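Selected chains only, in their assembly positions.
Here the chain labels run A and B in written order, and each chain numbers its own residues starting at 1.
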Amino acid sequence: MQDATVRSAGAIDGGLLRQYARVRGQTAALCAPLETEDYGLQGMADTSPPKWHLAHTTWFFETFLLVPELPGYRPFHPSYAHLFNSYYNGVGTQHPRPERGLLSRPTVGEVYAYRAAVDAAMEPLLERAETDADLAFVVGLGLNHEQQHQELLLTDLKYSFSRNPLFPVYGGDGTDLSAVRSRMAWREVEGGMRWIGASSAGFSFDNERPRHRHWLEPFRIADRLVTNGEYEEFIADGGYTRADLWLSDGWTEVRRSGWGAPAYWHQIDGSWHHYTLGGLRPVDAGLPVTHVSYYEAEAFARWRGKRLPSEQEWEAAAGEARGSSTWLESGAYHPRAAAGRDQLLGDCWEWTCSAYLPYPGYRPFNAELGEYNGKFMCNQMVLRGGSCASPAGHVRTAYRNFFYPRDRWQFTGIRLAQDG
Amino acid sequence: MQDATVRSAGAIDGGLLRQYARVRGQTAALCAPLETEDYGLQGMADTSPPKWHLAHTTWFFETFLLVPELPGYRPFHPSYAHLFNSYYNGVGTQHPRPERGLLSRPTVGEVYAYRAAVDAAMEPLLERAETDADLAFVVGLGLNHEQQHQELLLTDLKYSFSRNPLFPVYGGDGTDLSAVRSRMAWREVEGGMRWIGASSAGFSFDNERPRHRHWLEPFRIADRLVTNGEYEEFIADGGYTRADLWLSDGWTEVRRSGWGAPAYWHQIDGSWHHYTLGGLRPVDAGLPVTHVSYYEAEAFARWRGKRLPSEQEWEAAAGEARGSSTWLESGAYHPRAAAGRDQLLGDCWEWTCSAYLPYPGYRPFNAELGEYNGKFMCNQMVLRGGSCASPAGHVRTAYRNFFYPRDRWQFTGIRLAQDG
């Protein structure tokens, strides 16, 4: 078992040209198991087709580097600026998000040609960026952006595949049968003034900054994620039928959506199965529960007499965390059992009880890139720690992920905490 | 210019084996211009992907012939009975209609393999059917069913393509530049007792029967379809902004949907264009207006001081109609100008003012096939005459097509009538 953060560090050395090639190649490699028909799938408005991810990440380099920085560059196709802009109002109009799945054209082949053309055009810029810090920053942002879309490509595909009664198999090494079903233990963390946020070393997103002081009271945090077995107890105890366990909005959502188990779970002949990227499988009690909403995580915690950690508590607890069981490049595509690790990194994104808000003194990226993170700082909750689908470089302690409390299609899990 | 009804007669001779091969081959031929990516497109819940049409028409033969009639037949795939059943509750469950576009698997190749396997298995049954009238009836129904889906495949695809800002080109010989812009003239039709409905000769659907008496008052009917030019006058006269011209439900729909022109029309630099299967083109004033809802047809007629014909009036008027300008096999994929014809057959489905209801004495097909037509006899309006996308054999005077008054994605047009 390797160390994701070390591998991440490895991923960003070797010069920008090699980094660029590695990240771009990784995206294409993720598509190797796909049929042409799979590239266009959009299971719901929140998700995007694989082909769209391939094109959008390319559009990012074209729009924020080639067009402004490469003299004489002519866009690959006049409509792509509209088709593959996600949400950057500052740089133009956008094809409606819920209709990304209706774009059978450009074809898969044409999108790969787009990627190749942009990659070729990027070469001189990548060379210039070795000595131009501003350029290097945007290149680095583009690569981190593409890595974020690698994770989304996988989770979006899982959602789309899950709607097919044939339960297509993408891949992954499947259930870890040696899963250790250890008792949950508690680690005490001292209170006091802490520094929160990304340090200046290495790449970080604007939302991880500035590093700032935050006062913490003492608390205790679980030494592993909640397991499927523990979550099944919650279900068996009527967890989904007891209003007293839920936030008001959560209870509304439970009734509206008819939730009775995590996403992708199916009761077949009286026992729980779940759809994984490796296909339909029995639920293994020792694996971490995943694909739960914030509402479910919060209700589970209340049922256990605990709570979720704040993002600052989580970051304080994760200070020295190293290594993870599963991350994107590990190829598991599903979280594994704790097996002696605390799982703070990798496996599942961990819901915190913190709303996604700007840090004190927050400054968004410059110009149009300011839309990258800041405008989403409302109505969402912070998740920490990376998942089995996160590129190694994103499995780090300061990284702030965010989703709506009802969202379940990411590899989300539950970490319990309590007052000290 | 050929005669569609004569070609249709030709289409059903030559033995069932040859007919079967011809119709099945025609469906596949319609897909020749498609990219693999296009096969999965579902533009809205009312439409289906090309791949689904290919599979569903095959499922029809498998379900209603191979399974019950061919000893020892084993379904091609255990899940296809669920995936490709459209709405026959009597034979099992159905994949949700709005999610047909999420079935990237089976792949296009697998669906063609399904077609080939069913076609091979059908051979002995087709031979038996030459001397078994009951079997021959179901084969004939299956072929007519497949032809109906040929039209839907085209119109559904047109809708899906229309949502793509690239306006993909499917094909067709495009605008007829020699379009005659003749003045609309009126034909008088005598009143009296008429026989309505399909005669016993040749194939007919259950909803065309029984042939029955119907009393008609004298009336007059236009000698051609309403043109784009005439419809543009309606728009220019504020047709879409004057409540007094509309049925109450139509006016509600206009405001809800923001309609201001037929479907697929776009105002570009001050002039009307429309998306056709041949791509985006200027609207030609001499061509028949198409892709209008019943509400629009009815409002236009009121604006002109006329009305739409009843289906019985239409059938009486069409008694001797022969020949059409465009039908599916003509390869035009868009209606042409009248050019000396009355256009009662082909070009556009003509909205009548008749609700789709059972004829007096109506009996649905037997057993599960009873769901074919009867259960839709509510809330829809009858259209007559076939369109540029209708197989020649369906361009006939007794054929009853039906759609909701708000529907616009078929090749629908306007025929005016008035009291005699």
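As a convention for this text, a contact is a pair of C-beta atoms (placed from the backbone, for glycine too) under 8 Å apart; a residue touches a chain by one contact, two chains touch by 3 or more.
Since this is a predicted model, take the numbers as computed values, not measurements.
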Number of identical chains in the full complex (with 2 shown in place) equals 4
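The criterion applied here is as follows: only the chains that are shown with their structure count from here on.
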Chain B - residues contacting chain A, complex:
35-41, 43, 51, 79, 82-83, 95, 99, 101-108, 160-161, 163-166, 168
